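Shown here: the complex without one of its protein chains, the others still in place.
First chain written, first letter: the chains are A and B, and each begins at residue 1.
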Amino acid sequence: MLERPRGYWPDVFHRFRRESIAWLAAAVVAAFVLAAVAAPRIAPYSPLKTALLERLRPPSAAHWLGQDEVGRDILSRVIFGGRVSLAVGVLSVALGVGVGGLLGIVAGFYRRLDDPIMRVVDIVMAFPFILRAIAVVAILGPGFINLFIAIGFGQIPTFARLVRSLVLGVKGETFVEAARAIGADDRRVLSHHVLPQMVAPITTYSTLEMGAAILGAATLSFLGLGVNPPTPEWGALASAGREHLRYAPHVVVFPSLAIFIAVWAFNVLGDALRDAMDPKLRGR
Amino acid sequence: MLPFVIRRLALIVPVVLGAMTLVFLLVHLIPGDAAVFIAGERASQDVVERIRQKMGLDQPIGVQYWRYLTRLVLHGDFGDSVVTGTPVARELRRAFPNTLVLTAIAVVWSVTLGIVLGVGAATSRGSILDRGIMSLSVFGVSFPGFFISLAILYVLAFKLELFPLGGRGPSLLTPEGIRYLILPAVAAGFDMLAQVARMTRTSILETLGTDYVRTARAKGVPRRRVVFLHALRPALLPVITLVGIAFARLLSGAVVVETVFAWPGIGRLVVASILVKDLPMIQGVLLLKALITVGMNLAVDLTYGIIDPRMRYA
Partner (left out) sequence: MMRKQALVAAAVLGAIVLAAATLNVMAQDQGVFTDGVLIYADRSDPEGLDPTMFTGTSGYIQGHLMFDTLLGKNNNGKLVPLLATSWQVSPDGRTYTFKLRRDVEFHSGKRLTSADVKYSVERLGKKENASPWNDLVAFVDRVEAPDDETVVIRLTKPNRLFLDNMSQTGASIVNRQAIEKYGKDFGRTAVDGTGPFKLVDRAFNERIVYERFDKYRWGPSFYTNRGPARVKRVVWRVIPELATRQLLMERGEIDLITHNAPPNVLYRATELKGRVDITLRPVLEIRAVFTNANFPRMKDRAVRRAIAQAVNAKIIAETIYAPVGAQAFNMLHPLAYGYWKGAEQAALRYDPARARQTLDEAGWRLNAQGVREKGGVVLNGIKLMGLPQYREAAVVVKESLAEIGIGADIELSERGRLYPLRRSGDVELEFTNTTGAPDVIMEYMHSTNFPGTNRFGWKDARTDQLIEAFLAGADEKKALEAGYEVQKIAVAEEALFIPVYVTQELNIVNSRTVRGFVGTTWLNSGVGKLLGVWSTRRP
């Protein structure tokens, strides 16, 4: 069946539109972002106010998700925790894309630097993601800033490799050779030809890596290496409730669900974007 | 073939060396002081000094590095744990097989089931089965690992009392001992199951769209044969990479699974040794994990080289 070919972006959008679940995921992400931004307005209680005499109470009319081990409202802490978890996700991905992307561009563009840079990347990638993050935290100590640095550090090699292969891919394209033939310098080639091609894949990967970043931050917090109390962060909330799993499981369950829903949404969104932009699946 | 293998092997030498150096630097950057920790709260200042001297921590860092490197490369000596006094290598030798067994079982079940599900999803593309499997697999990778482990422990082991709770029982070769392995292996493989299923499906779909498959279909080859004979083999290539990566990751310690199920492997050793700042042990464990990852990558590369001749010239 022949259709009139659309432009690139309209085509992407058209394919994206067809996946209804992607819309649901996008809505969920939007909801989380909104909740994070508007946290002080929508949270029913302060996330820090303790109420020792009401500790570990199960969900009730006054506290929809129940109360934690020092009596704080879990719903409020999950909402504010979203701020922290999302912020860690965004900042670490930004760090990964920024530094990793830079490394990738340099490695892809300048062949002399390619080998040494990639060797170092290989060495760092010899350590699994979680261990890299743990090592950074062990050195820097706990805390919000150190946490996102640790996770971001874990993601730098991934993005470095990705960007490098993208750059190499684009470099080989004929239109780049043509541009060089007419005398365009490196910077021009970079900004006019290479970077635009990378926007789409990087967006996709960033979305997927957001999920990984949130999970990573939660795992580190669970192991006790994340934010400092009383800062709410989903993994830290779940970890704090661990001791009370037998008698008050709601303290672990709700933050874990929050993590799950957020990561799921980012993953689905990322997948849909990737499917939409995948040239091999175009025209189907 | 042989030059390819040799080239690959040669490439890992600087990587391994770099990893050793990185581990050394990392561990010596950790703030705090092993000597003070061992001496404990009650000890006086000169006691701490004695311990520091006993452990060689007072030497300049260059000297420490050289000793570390030579002992490691020439003697395979990871040093002695400052906490138990026994050689680190011995503790690693004890813990590693446990993680190996756990990983192997986890990989076997999750990869097998994952490929089956992936093929099923790909061949029935668009159907409810496909959508169902894909949804479940996205679910699977979105759950935080600790939650899965805790949930499995709580529901299957505690509430339903179907399995023992944590630890590693008597010899795994007995039917009794196997029961201890099942739950942690399930928890550890969960993540991989989801990823393998997705990857298999995507890969098969891509292969199905390629020219030679279309040619086969045009020639009239029945659909099922097309899938199994022509599409599956090349489709499995990316899956092999994924399995290799995942195997390496699990092998280098499913930290959370081992902690929750009290499985005595190297994952747990990492956390324990960081907690007590057992420098030689931390170094030993990190290094082992790095070596495993490097080894697995090498194995994957070599496998690719065998399967896909084009790769040999990369």
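Just so we're on the same page, a contact is a pair of C-beta atoms (placed from the backbone, for glycine too) under 8 Å apart; a residue touches a chain by one contact, two chains touch by 3 or more.
Everything numeric here is computed off the predicted structure, so don't read it as measured data.
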Point to revise | Touching residue (missing chain; options B:89, B:260 or B:290) | key: B:260
Review point. Among A:215, A:240, A:253 or A:268, which residue is in touch with the absent chain?
Key: A:240
Review point. Since one chain has been left out of the picture, which residues of subunit A touch it in the full complex?
Key: 48-50, 52-53, 55, 69-70, 141-143, 224, 228-230, 240, 242-247
Exercise for review: Spell out, residue by residue, where the missing chain touches subunit B.
Suggested key: 31-34, 36-48, 50-51, 54, 81, 83-86, 91, 94-95, 150, 153-154, 157-158, 161, 164-168, 259-262, 264, 268-269, 271-272, 274-277
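Here, only the chains that are shown with their structure count from here on.
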Review point. In whole angstrom, what separates the CA-based centres of subunit A and subunit B?
Key: 22
Exercise for review: Would you tell me which residues of subunit B are touching subunit A in their complex?
Suggested key: 14-15, 18-19, 22, 26, 29-31, 135, 138-139, 141-147, 150, 154, 206, 209, 248-249, 252-253, 255-256, 259, 270-271, 274, 286, 289-291, 293-294, 297
**Study point:** Contacting residues of subunit A [partner subunit B, same complex]
**Key:** 21, 119-120, 122-131, 134-135, 138-139, 141, 211, 215, 218-219, 222-223, 235, 238-239, 242, 245, 249, 252, 256, 259-261, 263-264, 267-268, 271, 280-281
